[in-house]
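Removed: one protein chain of the complex. Kept in place: all other protein chains.
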Amino acid sequence: MKKLVLTGAAGRLGSYLRAPLAAMCDEFVSTDLRESVQDLAPNETYVKADLADLDAMVALLEGADMVIHFGAIGDEAPFETLLGPNFIGAYNIWEAAYRNGVRRVVYASSIHAVGMHRKTESIGIDAAHRPDTFYGLAKCFAEDLASLYWDKRGVESVCMRILSCAQVSNSRAVGSWLSYDDLIHLVERAITTQITGFSIVYGVSDNDRAPVDNSGARHLGYRPKDNAERYAKEIFAADGPLDPHDPANTHHGGAFSAVELGNSGVAQMKLNAEDTGKS
Amino acid sequence: MKKLVLTGAAGRLGSYLRAPLAAMCDEFVSTDLRESVQDLAPNETYVKADLADLDAMVALLEGADMVIHFGAIGDEAPFETLLGPNFIGAYNIWEAAYRNGVRRVVYASSIHAVGMHRKTESIGIDAAHRPDTFYGLAKCFAEDLASLYWDKRGVESVCMRILSCAQVSNSRAVGSWLSYDDLIHLVERAITTQITGFSIVYGVSDNDRAPVDNSGARHLGYRPKDNAERYAKEIFAADGPLDPHDPANTHHGGAFSAVELGNSGVAQMKLNAEDTGKS
Amino acid sequence: MKKLVLTGAAGRLGSYLRAPLAAMCDEFVSTDLRESVQDLAPNETYVKADLADLDAMVALLEGADMVIHFGAIGDEAPFETLLGPNFIGAYNIWEAAYRNGVRRVVYASSIHAVGMHRKTESIGIDAAHRPDTFYGLAKCFAEDLASLYWDKRGVESVCMRILSCAQVSNSRAVGSWLSYDDLIHLVERAITTQITGFSIVYGVSDNDRAPVDNSGARHLGYRPKDNAERYAKEIFAADGPLDPHDPANTHHGGAFSAVELGNSGVAQMKLNAEDTGKS
Amino acid sequence: MKKLVLTGAAGRLGSYLRAPLAAMCDEFVSTDLRESVQDLAPNETYVKADLADLDAMVALLEGADMVIHFGAIGDEAPFETLLGPNFIGAYNIWEAAYRNGVRRVVYASSIHAVGMHRKTESIGIDAAHRPDTFYGLAKCFAEDLASLYWDKRGVESVCMRILSCAQVSNSRAVGSWLSYDDLIHLVERAITTQITGFSIVYGVSDNDRAPVDNSGARHLGYRPKDNAERYAKEIFAADGPLDPHDPANTHHGGAFSAVELGNSGVAQMKLNAEDTGKS
Amino acid sequence: MKKLVLTGAAGRLGSYLRAPLAAMCDEFVSTDLRESVQDLAPNETYVKADLADLDAMVALLEGADMVIHFGAIGDEAPFETLLGPNFIGAYNIWEAAYRNGVRRVVYASSIHAVGMHRKTESIGIDAAHRPDTFYGLAKCFAEDLASLYWDKRGVESVCMRILSCAQVSNSRAVGSWLSYDDLIHLVERAITTQITGFSIVYGVSDNDRAPVDNSGARHLGYRPKDNAERYAKEIFAADGPLDPHDPANTHHGGAFSAVELGNSGVAQMKLNAEDTGKS
Partner (left out) sequence: MKKLVLTGAAGRLGSYLRAPLAAMCDEFVSTDLRESVQDLAPNETYVKADLADLDAMVALLEGADMVIHFGAIGDEAPFETLLGPNFIGAYNIWEAAYRNGVRRVVYASSIHAVGMHRKTESIGIDAAHRPDTFYGLAKCFAEDLASLYWDKRGVESVCMRILSCAQVSNSRAVGSWLSYDDLIHLVERAITTQITGFSIVYGVSDNDRAPVDNSGARHLGYRPKDNAERYAKEIFAADGPLDPHDPANTHHGGAFSAVELGNSGVAQMKLNAEDTGKS
């Protein structure tokens, strides 16, 4: 692998990925809106750039083998707020990849693309889109974009529907947790798998209570190792019994399944109690 | 029904719908980008307005029971060209519907949301999104938006995936034709069905060779009457044998399945040979 | 066919079936709790008997080819009230059939065995049990009993899940109506089909908006002819718009899907407004 | 259509097809093992040839647009007996088609490829192979051959799984009948459909009790018109009640489902009682 | 957890559960038909009570958080014998739970609810009811009751379809064994899972040859640890080859799949040879 590009490199998850990605290639380019980032790897170049700027993205991806696309607003927000970074930004990445002959987009999709399904119904990678927020709607959009660019232009994609990659601090996370180690493993598999075409996979650790089914994505070889069950007893005790009729408890999207559309204030409040820094 | 609003009223399909819709309500509002339209019904008001203008849409839908949303660019085009009318325009319609308490959006979706499936595989209303163009991608986006507004805000939708509503002029249309009468019948059912929640239905006539399956949408009571088979012999003779490896022949999207993304020129050329005025 | 037995012969649906059944066999026995019924056919014998009395049922079915089992309380009621006629009564019929070598039980099951599914999801004959009432629970019980007696004792059954067999007087019935003629046709097919094993079929007319799928029961040859669509316009106008979040409107069971368990008072009230005399 | 070739032209079904096929093309070649056939159409050439002779088949198909392959032993028989005409013969047809650039093989497959499924379970075109005889095994073989030649060599096929094309003379045929008119219609559709790739379709009339599901083959536009129901009453009375545990009654293959493998004697005896002249 | 109630506490499985359940709550109530049980835990109260007595059950469940319902006749028996404890008893538990605001019923369902499916067909939690005995029919009834009380009254349930919880003493048990440790683990997960709604899960250890699929119940986090494979060689040698056409060998229900309905004598005899003390 000669060159990899990571978007959203200054974000919470992006920060964790910089070092492992740098170790996988000759030349590593990280990018985000911030002026600079700390602790550059020897082969890393950081570029400040706006996802909503197609020309910048085309320049950024020149000569890249793959782009790992984690850049976006990581919270529910009004549609107008997400339009630039989350919708147009996604288009710009796939289009820039195509124009540069980049082989694959490894994409941080999210459970929120299908967050309105119920957790008592285990969902596979073929679950119908059922977004829980504008944030989730942008993930649906990007997945359909990925399908289109594969079918019509031969750009491969791996859409990793991350459940919740943060400390395990509430009942939902006992099922939905993706550890940082498993995140890195997943991204590594998404990159090294020889052929992916258009693939979807859930990003979740090997939790006893993980409510999703990756059996349709065997070709990616994703085998997580961590398990949030060790936190279950303490967290369940702290949370106490939950209302079985509140979508925040019953649906895959958790707090996102219950929040008012566009309401980043309420979402953030619930997120604080939930898993701080939703992918 | 007190008030209905039709977008895209000056378009080819919109023009056919104005009279029947006017007959179904007390107050009928038609809208498009054009300055005016001919032959207003007695209860019809035409309003020039831009779908991409949210305030205009909110004003337009005030007091409406339902909106019939046919407005959009009706051809493949660069993403940037479709962004305003087809993507943002869709958001504006659902958001304006929500703000005004409009019960339902009856939406002209399209087979191009799933156009990269093969016609030898009959697809139902639960077929995974597999857009064939940016045009189809916008249909996917609007369907997911419809799902979201139903789940989170209680706005109902009927997404009518129209196959091809035009004269039967090529081999594909022998299967994909939606007659104008059946279109009107379908829209009428989408409006009068008491409860639709979030529903999808294919818009196609009762063609012998119609390659899609509406059995999941029985509650809508759509029963088309026309059948393109009467044109089959002549058209097949005119077309001669078709290449079984050309996506334009094998995939549900027809010419759209083969066209280069964003290429409205090539698309239009193929459309001329196909069914002139694709929904 | 030498001998047929009809239970529930004095009930609303049973009354309609007496004459056609009498015409299909040499000896016709009708039974119910009432002392007598009017207008006996020449080959008809009426026997007052209690479904909850196994000995009586065994005596009644002696020498019968088939039993058409419509006897039961036809309304929601407390479990204790339904236990005798609807649960034990069903057991008695299958057991009496077995002891007498009766070939088949043609059973008036009901949509209420699966009434908590949503009407926007068309259900087939393989839909999971999801009863809406104790009344529906008794139908589930009898269907499972039918499965058991076929698998272990070779007694055939046709479980006809009747939707609503009464005049079309509300919005739900526009989809759920089973006309009397189609009921008679369905019972006739359930009897004359050479081999049925354990079969399930929905009892509904050929309504445009019939929300269920009989494609898994092709071997029975049920082809209804009536269509409630002719009542749609008037009824929808009378009902006005319906609340899309009320289970009475959204679920297959209609009023039964919303009524309190065991509450025959409320159920009856809703039934009056709905379809008076639910199977 | 310039040239069509029909194998099995002297057989019962082949004889019915000669005239309609001759009318569909400029040059019609019919072939069988017999020395000659009667009533040649003006554009028809009859060639005596052995299916088991590859060179003969290659010569026969030269310049043909399509081959309609009905030639085979039409009865159960020992494997060794069927090996030449039914297995090797099928290979020779597809191979000869490939070598000559013939576009499509229209193949008389049979319900006996899936005859061990139960009739109370309606089967679609995606039912797993479950042959009931060596005869049915040869149909499975030819279908897999058809799949292979499409995937690897681009030769199209339509595998018509004929149920029973003969007079309606027993209970099974009330469901399984394919009238001669519907057979001709089916073959015509299999020929004229523009693109078929590898397609499967059941050959059965529009019988009320037809136990198979063609909804996966909509693209072929097969719409049968005849219905064996008109014979039901008389035949059921003649047959009397059937044993519900005899595979001949319960399985799709009828008598073939019960016959000993290779036993053409027993099979013929049962066939006499059944539908004389099984496809 | 303040208060848990266990029915069937003097039964074989109930006896194993008393200590672990007592350790999970402040107040533990155990109940059965026997006068008393040995070795009460410090926080345990034993109450003699009859499941068929609704008032007794209502009194028993007062203030309980959950009820673990293992009480029933644990063998095939005539329907009349099972009616009180297994059918009415189940109703009484759910009704008493509802009246007392008990959150959840953890129910000892059984493989015998689906025992007439074949073991060569792996079944998931969505397998259709197919009871093998009256005993299994009662399990079907209780599962449907559980579905009803969740849908209409918000009482949660976990229906644990136990395969065979006893020493591994025959060939079937090599696949169907549920160890006592895994039973305790399963019950613990059924209690501690935050939201269950209406859930079904198979109770079976991590046997190499376990013939059922719990992938639809991931949210419960059930991860068994034991494996009956260590007994396989010895038991297979002792049993010798089995008849592949005996339902006792081929169907999920084992001996129950072959026993005459209601025949507790024969069943017991077979059970002795099988796994003594069927759940």
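To keep things simple, chains are lettered A, B, C, D and E as they appear, and every chain counts its residues starting from 1.
Going forward, contacts are C-beta pairs under 8 Å (C-beta built on N, C-alpha and C of every residue); 3 or more make two chains touch, one makes a residue touch a chain.
Remember, it's a predicted structure, so these values are computed and weren't measured experimentally.
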item	value
Chains shown that the absent chain touches, full complex	A, D, E
Sole contact to the chain not displayed, among E:G89, E:G115 or E:P211	E:P211
Omitted-chain contact residue, chosen from A:E44, A:E76 or A:E156	A:E156
Residue, one of D:P131, D:G197 or D:G221, that touches the chain absent here	D:P131
Residues of chain A (touch criterion as defined above) contacting the omitted chain	103, 154, 156, 189, 192-199, 215-223
On chain E, residues whose C-beta touches the chain left out of the figure	118-122, 171, 175, 207-213, 215, 229, 232-233, 236, 239, 241-242, 244-245, 249-250
Residues in chain D touching the chain absent from view	79, 83, 87-88, 91, 95, 116, 126, 128-134, 136-137, 140-141, 143-145, 147-148, 151-153, 260-261
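Everything below uses one rule, namely that only the chains that are shown with their structure count from here on.
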item	value
Higher-contact pair (C-beta pairs counted), B-C versus C-E	C-E
Between chain C and chain E, centroid-to-centroid distance (C-alpha), Å	32
Centroid spacing, where centroids are CA-atom means, of chain B and chain D in whole angstrom	41
Interchain centroid distance [CA atoms averaged], chain A/chain D, Å	52
Sites on chain E at which at least two other chains make contact	none
